[in-house]
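Not every chain of the complex is shown here; the ones you see sit where they belong.
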Amino acid sequence: PQLQRFMEAEVQKQRVQLLIHHMTELCWEKCMDKPGPKLDSRAELCLVNCVERFIDTSQFILNRLEHTHKAKPFFSQNLSD
Amino acid sequence: QVKVQIAVANAQELLQRMTDKCFRKCIGKPGGSLDNSEQKCIAMCMDRYMDAWNTVSRAYNSRLQRERANM
């Protein structure tokens, strides 16, 4: 059980790493069209906001799925077939 | 139990792809908060994305049945 807990924690860490790679790519496209000789403060702010808004978007979607009636038929259909 | 795992994986996959598509569509330059118009855009985008997923699933299944009937 200790080994299992260790493995689960490592799998979870890897999932976070993949999310960070994904956000880096997405925010790179949104904030860095012309990479300059330094990371200027505008690009840095854009990157930080991009991560914050991406997490906001995920949470907004999850919340809305839990509270809306539309979600139920989808997930039950999904589980039953 | 395998069935539940697959259903969960499937729902997660849908969630991830939907989040990605709606973030790209609704957030232009990311600002200091998720403002009202962005939230409305995301809500609409979610509903349409799930509609699209449902329509695609139905279209795929009906095609499959037609093909089986023709064999």
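As written, the chain order gives the labels A and B, with residue 1 at the start of each chain.
In this text, a contact is a pair of C-beta atoms (placed from the backbone, for glycine too) under 8 Å apart; a residue touches a chain by one contact, two chains touch by 3 or more.
Model, not experiment: these values are computed from the prediction.
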Checklist entry - Only one copy of each distinct protein chain appears here; what is the full stoichiometry of the complex in this structure file, written with the labels shown? => result A x3, B x3
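Please note the rule applied: only the chains that are shown with their structure count from here on.
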Checklist entry - Between chain A and chain B, what is the separation of their C-alpha centroids in Å? => result 15
Checklist entry - Tell me, which parts of chain B touch chain A in their complex? => result 3-4, 7, 10-11, 15, 18-20, 22-24, 26-27, 29-34, 38-39, 42-43, 46-47, 50, 54
Checklist outcome for this item: The answer for chain A against chain B in the complex is residues 22, 26-27, 30-31, 46, 49-50, 52-54, 56-58, 60-62, 64-65, 70, 74-75, 78-79
